[in-house]
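What follows is a set of notes on a single structure, which appears directly below.
All protein chains of the complex are present and in place, except for one that has been dropped.
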Amino acid sequence: MTATAEKILEVKNLKKYFYAGRNQVIKAVDDVTFDVYKGETLGLVGESGCGKSTIGRTLIRLYEATSGSVIFKNKNVHQLKGQELKKFNREMQMIFQDPYASLNPRMTVGDIIAEGLDIHGLATGKARRERVVELLKTVGLGEEHIDRFPHEFSGGQRQRIGIARALAVEPDFIIADEPISALDVSIQAQVVNLMKRLQREKGLTYLFIAHDLSMVKYISDRVGVMYLGQLVELADSEELYEHSLHPYTEALLSAVPIPDPDKEKRRERIILKGDVPSPLNPPSGCRFRTRCPKAMDICAKVVPTWQEVRPQHWVACHLYEEGAKAE
Amino acid sequence: MKPILEVRDLRVSFDTHEGEIQAVRGVSFDLHEGETLAIVGESGSGKTVTVQSLLGLIPRPPGRIQGGSIRYRGREIAGLSERELDQIRGAEIGYVFQDPMTSLNPTMTIGRQIGEVLLKHRKMSRERAFRQVIHLLRSVGISNPAQRIRQYPHQFSGGMRQRVMIAMALAASPRVLIADEPTTALDVTIQAQILDLLKSLKEQRGMSMILITHDLGVVAEVADRVIVMYGGKVVESGDVEDVFKRCRHPYTRGLLSSIPRMDRMEEELETIPGNPPDLLAPPKGCPFVERCPYAMKICNEWMPDVTVRSEIHQLSCWLEHPMAPPVKEAVGGGISR
Partner (left out) sequence: MKPAKVTSDLFEPLTPVRTAPGRSAARRRRSGFWRDASRRFVKNRGALIGFILLLVIAAMTFVAPALSPYDPYEQKLEEQNRPPDGAHFFGTDQFGRDLWTRTWHGAGISLRIGLLAALIDLAVGVSFGGISGYFGGRIDQVMQRILEVMYSIPSLIVLILLMMWFEPGIVTIAIAIALTGWVPMARVVRGQMLQLKVQEFVLAARTLGAGHLRMLAKHLLPNAAGAIIVTVTLTIPSAIFLEAVISFIGLGMAPPEPSLGLLLYDSYQLIRFFPHQILYPCLVLSLLILGFNLLGDGLRDALDPKLRR
């Protein structure tokens, strides 16, 4: 673990609502609180509609927060202006999901990677070219690619270009929004290993957003599980796997197939019933209660509080509240 | 007992303005009655093209079946006309497409879409068909079928739509079900539901199933036998134990060690270097030669013969040749010489 005890990001009671038409509110992110420590990789998992991508985009200010605060390096991200905002653009960067849409098809690879340099005036002329070549080599590509166009590359290579682009401005914190979901299995490991190496070499902090639990567990120090806009559990990777507390986490873990026929055939599966409720009309109280095999009466009435139930292990579930009835 | 489906030396190519893409280059495999065969591969492996050619679903042009034979229950179906193939589709061999979002007609109720399949292959009154569709919907786990039968695809969630697709594929009670990445577009908890459903339906109806996927976890969960494809060819095939515990092909091994496992603490994933092959100009030798850590000169020049290690376990690799040097293994579950 390369994490330190210093907090680089503090998210407090973050909410992001989208207003779609008359009285329709999508509560994509609804009161989320967590911290990210310098040097660590925090994984954020959840299924579609859980809000994990929205969180990522709100943190980097692609979206404005509806309420709550995002404190990055002791500054409130959503109140930054002018020079401070420019500085923030350099300190926090993002890697996107779709290798086919995340690169401007009309720009050369060299220009794409150098965009950050151009915007912030970090290097011009010969120095600019040298820096771009250096970045290309860092991500495992070559100088000969500098004048090519994105469509001439494979998905995995495009993701590398996207990583080089993010690295150009020398960020401290990178949000990776499903960076490998669209890649072939054998390429995923390449890109993830690259990211790990870069983290070691440059002391980066990552927020790794994905739906592939196995990969998230592999790369992350700590993992947060989201459901319908809320964090339901947060703990160290191993701890989450060995001692998962929230029923949703348990179901999620049991649903992930393991590439081992013996283990698979012997597994106890927790199959959830039904579908994820619509974010337009989430269930009252605990949002997971409609599919929870352990739901109690209180779950429909009271929203569970976010508590540290074991050391460094948070969960929001009535099963663990003080005075909760045993299941 | 003869296999219900026998594919021999299938070759399929596509004509594009960039040249001829050889998507499937001599693929052979069998499907036995009652078994689940998984076809595993990444992009460019040819797995989807292989399986779509079985039912003549490849648009021709630009696609072309260049050669090979496909025998269903002893009968050659590779060169059949559209009309003849139509009788097989749905009634004998059902197909579940990958993306439920785009495979359903948004302007027709799902009851009608399923009903169409039914009425095409079985003569029955409309009332009987209606009842049959409700029965189908219930059997794929859709609650309130009498109500939902009149709904349109957009009123269903992703998982539900996939269930509808499965119902459509099963409507005419086929003997074989082909599922093309049926859960790739779905969330993992829904994936668990769908795989469970497929398993139970297969048992109830005594079907044989071909499952296409790139997810080895899904294979471990559902499959009896596996074939691994790369660059338009089958590189290894065997039952699940063979492929997971006793795999010998460098690609299979590389694939297994490059996927993270929930049940393990891993320091570093071993990756397969390089990129998927270019099918416009496939290498004349083994398709995996550019990425194989054990590549030898012969690999670059000649396609390896098929080595038969047991009746079920086969692979194509020059390392199996008696003259090849021994290879030291360190990967868990891999070979030891």
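Observations on the structure shown:
In order of appearance the chains are A and B, and numbering begins at 1 in each one.
One rule holds for everything that comes next: a residue touches a chain if its C-beta (ideal position, glycine included) is under 8 Å from a C-beta of that chain, and two chains touch if they have at least 3 such contacts.
On a predicted model such as this, the values are computed, not experimentally measured, just so you know.
Checked against the full complex, the candidates B:57, B:296 or B:312 give a single residue touching the omitted chain, namely B:296.
Set against the missing chain, the residues A:20, A:85, A:127 or A:280 yield one that touches it, A:85.
Looking at A:20, A:119, A:280 or A:300, the residue that reaches the missing chain in the full complex is A:119. Across the interface with the omitted chain, subunit A contributes residues 57, 60, 62, 85-86, 89-90, 92-94, 96-98, 101-107, 115-116, 119-120, 140-142, 144-145, 148-149, 151-154, 157, 162, 165, 169.
With the whole complex as reference, residues 17-18, 273-275, 278, 280-281, 289-291, 294-303, 305, 318, 321, 323-325 of subunit B touch the missing chain.
Rule of thumb we're sticking to: only the chains that are shown with their structure count from here on.
Annotation: 31 Å between the Cα-based centres of subunit A and subunit B. Those residues of subunit A whose C-beta lies close enough to touch subunit B in the complex are 47-48, 154-157, 184-190, 192-193, 196, 211, 213-215, 217-218, 238, 241, 251-261, 263-265, 269, 271-272, 275-276. Partner subunit A is touched in their complex by these residues of subunit B: 42-43, 157-160, 187-193, 195-196, 214-221, 240-241, 244-245, 254-256, 258-263, 265-266, 268-273, 275-276.
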